[in-house]
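What you see is the complex with one protein chain gone and the rest in place.
Chains here go by letter, A and B, matching the order in which they are written, and residues are numbered from 1 within each.
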Amino acid sequence: MQIVKKILEGDIKTAARFIRDIDDKMPNVSNVLKKLYPHTGHAYIIGITGFPGVGKSTLVDQLIQVIREQGKSVGVISIDPTSPFSGGAILGDRIRMQRNALDDDVFIRSLATRGYFGGLTASTKGVVDVMDAMGKDFILVETVGVGQDEVDVMNVAHSTLIVLIPGMGDNIQAIKAGILEVGDIFVINKADQKGVERTVRDIQIMIEIDQSLKRGEDKDGWVPKIMRTQAIAGVGTKELFDQIIVHRDFLFGEGIDYYKKRKYLRDRLELLDMIESKILGDMINRLEKSGELDEALGKMYDDNIDPYTLCDDIIERLLHKDI
Amino acid sequence: MSKRKIRILVAKPGLDGHDRGARIIARAFRDAGFEVVYTGLHQTPEEIVAAALQEDVDMIGMSSLAGAHLYLFQRTLDLLKEKGVEDIILTGGGIFPEEDIEKLIDMGTKAIFMPGTPLDEIIKWVRDNIEPRKGL
Partner (left out) sequence: MFKEDQMDKANKMHSHWDARCKKSFSKFPPRKERCTTVSDLPIKSIYTPEDIKEMDFAEDIGYPGFYPYTRGVQPTMYKGRLWTMRMFAGFGSAKDTNERFKYLVQQGQTGLSTAFDMPTLMGYDTGSTRAKGECGKCGVAIDTLADMEQLFDGLPVDKITTSMTINPPAAIIWAMYIAAAEKRGIPRAKLGGTIQNDMLKEFIAQKTFMCPPEESVRVVVDTIEFGAKEVPKWNTVSISGYHIREAGATAAQELAFTLYDGITYVEESIKRGLDVDAFAPRLSFFFNAHIDFFEEIAKYRAARRMWARFMKERFKATDPRSMLLRFHTQTAGCSLTAQQPYNNVVRTTTEALSAVLGGTQSLHTNSLDEVLALPTEHSVTIALRTQQILAEEIGVTNTIDPLGGSYFVEALTNKIEEEAMAYIDKMDDMGGMLAAIDNNYPQKEIADSAYRFQNQYDSGEQIMVGANKYETEDKVAVPLLEINQELENQQIEKLGRIKENRDNKLVDSSIDRLKEACAKDQNVMPYLLDCANTYCTLQEMCDAFRDVFGIYRDPGIF
């Protein structure tokens, strides 16, 4: 297949256009992804999440710089929200990553959530595989950054970075409740601002409490680290990258059992996800094409049949391929 | 299979920073349901084309107000060709003398929108003239 060959050669145009096909759920996609899959597994994937305005994109820009200085290639997936009203989106994260715009070893792709929750897009896993197959050494995944539920990135990334800024008082509460387990490294960006010591202390305490609550089998896991950066000036980003490498070495070294366990759960979830979306996609497609949905609504209004009954009836017939 | 979305790159080439028009059009495109990649200020044609290639957009909209448009548009078109993506359509908005509009169209720019063009008109033009690319 020409597409597969070109992507494996690192051809940007083909890769970029195939990514669009994944995003648009085109029919041929899974055939290509099947052929790409054996060529994946080389890239190290770093997830970057955190609230809007904490400087995620600028941090990504700095990490690109550090990675390139080491002669490694990098792919970036940057996600922005789709407007629920229009279905459109403004993808503006690239702006802050333009320093390496002309470097062929830096491939940046902006994606819109298109109604997908969890901070990623439905296509993210596929796009990661494409970049991996292209031979990128590192892939940075920047989540949409809208709230506290952005935990999906941990299922894609090897190392997950949670970016915070000083003085986020209430938000730290939210993190406590939501995404503490997700973070492998906590990054306190804009560390020249006041309140940084307090933020570091708060997170430190959270980590300690979390560690002491963990049951025995989790003890061989990783103890999250806290790093300080001023991404806009490039301060602390080299050290941050070094810490990511420490985490990588841990995962593939003394933490290998822990990593395998994590990976198994992840792959399981992913397979389940894939099956779910395929079944669901197929059924919804059939349903919409058949016109059964409007027919059912007709029954609801004209014959006073309740929606619960209608739902059961439709599912029954979908399963028996009557629709 | 869901309907393909139109993807547009809105760019501000050159050194002038008057981005009011570029920002308004980016918002209007979003509100019309397009996916808009905004590359920000002070971009060279090389940077714009590299972004268009990686982002797989159907169209580039360039805003220019400071008079360097003839160079900037020609260079962008040349680079699109060089990279083998001349199917990406180039359009422009901003301040251009009447005779330059002809030159811009002649060199391969698909449409030029002058100040005062209603947003609806531009959006309609996009819907009528930009077809999302076929799948590979």
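Everything below uses one rule, namely that a residue touches a chain if its C-beta (ideal position, glycine included) is under 8 Å from a C-beta of that chain, and two chains touch if they have at least 3 such contacts.
Since the model is a prediction, treat every value here as computed from it, not as a measurement.
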For chain B, the residues touching the chain missing from this view: 14-20, 23-24, 26-28, 38, 40-42, 44, 66-68, 70-72, 75, 95-99, 114-116, 118-120
Absent chain, residues of chain A that touch it: 53, 90, 92, 95-96, 98, 232-233
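Keep this in mind: only the chains that are shown with their structure count from here on.
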Interchain centroid distance [CA atoms averaged], chain A/chain B, Å: 29
Contact set on chain A toward chain B in their complex: 3, 12-14, 16-21, 24-28, 32, 82-83, 85-92, 94-95, 98, 101-102, 107-110, 112, 285
In the complex with chain A, residue positions of chain B that touch it: 1-2, 4-5, 7, 26-27, 29-40, 43, 46-47, 50-51, 53-56, 83-85, 133, 135-136
